[in-house]
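The complex appears here minus one protein chain, its other protein chains still in place.
Then we have chain A:
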Amino acid sequence: MRIVIAEDLVLLREGMVRLLTETGHDVVAAVGTAAALLDAVDEHRPDLSVIDVRLPPGFRDEGLRAALRIRAADPDAKVLIVSQYVERAYAADLLADGRGGVGYLLKDRVTALDDFLDAVDRVAAGGTAMDPEVVRQLFARSRDHGLDALTAREREVLGLMAQGLSNSAICAALVLAPVSVEKHITNIFAKLDLPPAADAHRRVRAVLTYLNAA
């Protein structure tokens, strides 16, 4: 997979390049600023961009803004945001268009290599990858979002779904039969009023429902 990395700290940039290269990916560009990122994406058209939220010159949320610009310019572009802290507002910005191909992970998760690579694959394939911490924040105030209607098991499933896991991954994680996972998910969609006809990204929409309810 061809990847562009945007990270201003050399130590981390080199670390990520090494990590992705050694796991068989092709890092076509590793840059340190948002402007360079936009140029690199324009030039290389990567399968995925891994972007730090904070980038020079302002060290605010330049990376996130650049990611949104990339997505606006090319709806098929896939971006994975990595940050040292999670803000639900950022996750909401990323998911706002209701399409997949986005991810938001704490940098800590990079060190859980398999999870990270899994997230990279998922986002590149058009899915989502939300950090468990983001999901935890969502569920921290679940009382008032109609989540009461969900059973404990359904919540568990929704939590994993919100992180971006596929049905089979959820089966594995919860040691459930595929049929029962599907049943749970159908129930969740029904309780959250997400009709089956909507589109392929009902899973994203389910997460979005909570993000926007805040």
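Definition applied: a residue touches a chain if its C-beta (ideal position, glycine included) is under 8 Å from a C-beta of that chain, and two chains touch if they have at least 3 such contacts; residues count from 1.
Assume contacts and distances are computed from a predicted model.
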From the names "Hydrogenase expression/formation protein HypD", "Phosphonate ABC transporter permease", "histidine kinase" or "Cytochrome c oxidase subunit 2", which one matches the UniProt record for the unseen chain?
"histidine kinase"
Which residue among A:M16, A:I51 or A:L94 touches the omitted chain?
A:M16
Which of A:H44, A:R88 or A:R205 contacts the chain that the document leaves out:
A:R88
Option touching the unshown chain, where A:Q137, A:S166, A:N187 or A:T209 are the choices
A:Q137
Residue-wise, where is chain A in contact with the chain that is not depicted?
9, 11-12, 15-16, 18-19, 22-23, 53-54, 59-61, 84-85, 87-89, 107-108, 110-113, 116, 137, 140-141, 143-144, 214
